[in-house]
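For this depiction, one protein chain was excluded, whereas all remaining protein chains were kept in their positions.
Each chain gets a letter, A and B, in the order it is written, and its residues are counted from 1.
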Amino acid sequence: MAKDILVVDNLNMHYETLEGNVMAVNNVTFSVKEGESFGLVGESGCGKSSVASTLLQLQSDNAVISSGSIKLDNQELVGMSESDLRKVRWNDISIVFQGAMNAWNPVIKIGEQIREAIREHHPSNTKKENTQKISELFKIVGLDDSIMDRYPHELSGGMKQRAVIALALSCDPKIVIADEPTTALDVVIQDQILKEIKKVQELLGLSLIYISHDIAVIAEMTDNMAVMYAGSIVEKGPTASIFSNPRHAYTRLLLESTPSVVGEKKKLRALDGEPPSLINGLEGCAFSPRCPDPSEDCSKGNLNMELIEVEDGHWADQCCVNCG
Amino acid sequence: MDNVIEVNNLIKNFDVSKGFFSRNKSLVKAVDGISFSIPKGESLGLVGQSGCGKTTTARALCLLDPKTSGDVKFYNPEADEMQNLDDLNEEQVKQFRRNTQMIFQDPYESLNPRWTIKDIILEPLNIHNIGSLENRTEAVVEILKTVGLTPPENYLPRYPHELSGGQRQRVSIARSLIMNPKFVICDEPTSMLDVSIRISIMDLMLDLAKDLQVSYLYITHDLAVARYMCNRIAVMFNGKIVEIAKTEDLLSNPIHPYTKRLISSIPVPDPKYTREKYEINFDELDEIISNNTENLPMVDVGNEHFVATHDVKDLLI
Partner (left out) sequence: MEIDEVKEKNLQKQLRKESLKKNWNLFSQSKLGMIGLGIVSLFLILALLQPFLFLTGIWSESIYHPVVGYDQIVEKKLVVECPKEFPTPKYQTYADCPAEGEVQKKMLYLAKDVEVGDMYDVYLQPAPPSRKHILGTDSLGRDVFSQIMEGSQVAFVLGLLSATLGVGISTILGTIAAFFGGRIDAYLMRQSDLVLMLPTLPLLFIISAFAELKIWHLAVVLGVLGGLGGSVITIKSQALQVKVKPFVDSARITGGSQRKIMFSHVLPNVAPLALLFMVFSVTGAIASESVLSFLGLLNIDMSWGLMIYLSQTDGFIFSGLEYWWLILPAGLSVTFLAGGFYLVGRGLDDVFNPRLRKR
């Protein structure tokens, strides 16, 4: 039985702004095992990127973790001092950001930037050892050694993205977070990158948290997944189980509103309205204003929002489960 | 054949020769001789990856940027005949502008942030002096209802930044369709919207196409979206159309290696589905694709399915 690499328990985070507190992450609980690939899916504003930055404790200045715990290999990250966190970041957990292609410093060569990251955690390594390490990483992601001496602007989008993945792997982390790493790329290159990520994961036994709004990618890349809406997880469980038996209304709608190139051409369901404002928190089911089949209880508010187990390991918001 | 637009060998080159005194004229052949036509009431999807020339095509067809060469004929409903873009006099250019519109990709930048929604939608009517002032306001109200922005008085005095992305796209659609054009070019109008909102916008556009008898040239990089919106799909690569066919035919029976590669790269929202349909060695594919880049004639393989290639047998693997 593989052990849990990352356990997030009842995480609550909000941003303090002029207009009030934006409750970005509400009672988020999930865990990722060794070697497992976990997907986090949701639309803009659902909180998935906030979760990503919180896991690395890299949030902006006005973000506050009000409660909850993040245990990385049994090490509690919430409340850790900055100097300890710096040892954990990249060494144990790293991230491939959205728009990561622009994360490169344009005046420093690629190889040098990766070396810098390694040096931070292994200051005793020689330059030769580091170069060797980078060369191995490049082989894994499918890049030529000569890329080390190139500047970012000399590389194509796909190459830069692969280099970012190499950067994320440079200190042999146990778990990597990929926050929409292929959004800006062509579908053909995206396919190649996704294949690379999968290959790397199997090769190194890495855990992966894949964050995306594209459920098709999540379907292909992940073993387990969670669906987020308005800062909370509304459904989570094994990917196959969620796709074959979605219980929450939002999950169902998400699946039914994605056009596909294969299979029969079916009429898709549309979703009206917009996600709710997260200022000062929400009462009851956040999705009820947009739910196409709300029950009487849904619109009342004051519901006990808890996840209950539908089937083995598959959890969904209890109200929706009860609605059927 | 009642076509709304006929394009023949459209070419658009960009001159990127460096330096003031340079002798070498280096040319970027953004659109390298494409041809297609769209029958009235039907929609054509133009699918390709970034840099393939689809946006350049759109801009050339709208007369935003001048084309380098090629024959483009448009149907002019007032004259009830096909007119060549090159031969238009001033009055005909105005008619052309009434009948051809474009919906843009970015909902945040395609509406003037200093104008109210009312003014934005009124503008086409004001420019072309259609109807009286009262009629114009009524028309604006009507179209707002049609695109689902009700009650209209809630939206008229607002500014774009007060609306969501989906609402802004509806305003763009309203503005484009208020003059009842026959041909609308859609440049990835839903790619910047949330996934759950895309369908409602696409359904709206489909309904309007049926009700108002509008033809779309739908530009997208997403084959799945093109499938949802269009009768026919043209696949573009490196400035050329490599394959064009009816939608279902293209997806179930792709012939050109690039089309095959495109289809097989798309992730499918079903964890049990394995994309092994086209067991293609990508290196071989790359070779075939790069070899097939001279100007190849389009070969008819039946059922209105055209592929760019010298010898079809080569590709019917």
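Assume a contact is a pair of C-beta atoms (placed from the backbone, for glycine too) under 8 Å apart; a residue touches a chain by one contact, two chains touch by 3 or more.
On a predicted model such as this, the values are computed, not experimentally measured, just so you know.
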item: Hidden partner chain, touching residue among B:S43, B:T56, B:T100 or B:T220; value: B:T100
item: Chain B residues touching the omitted chain (full complex); value: 59, 62-64, 94, 97-98, 100-102, 104-106, 109-115, 123-124, 127-128, 138, 141-142, 151-154, 156-159, 162, 172, 175
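Just so it is clear, only the chains that are shown with their structure count from here on.
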item: Residue ranges of chain B in contact with chain A within the complex; value: 49-50, 164, 166, 194-200, 203, 221-225, 227-228, 248, 251, 261-273, 275, 277
item: Complex contact set, residues of chain A against chain B; value: 43-44, 186-188, 190-191, 194, 213-217, 219-220, 239-240, 243-244, 253-255, 257-263, 265, 268-272, 274-275
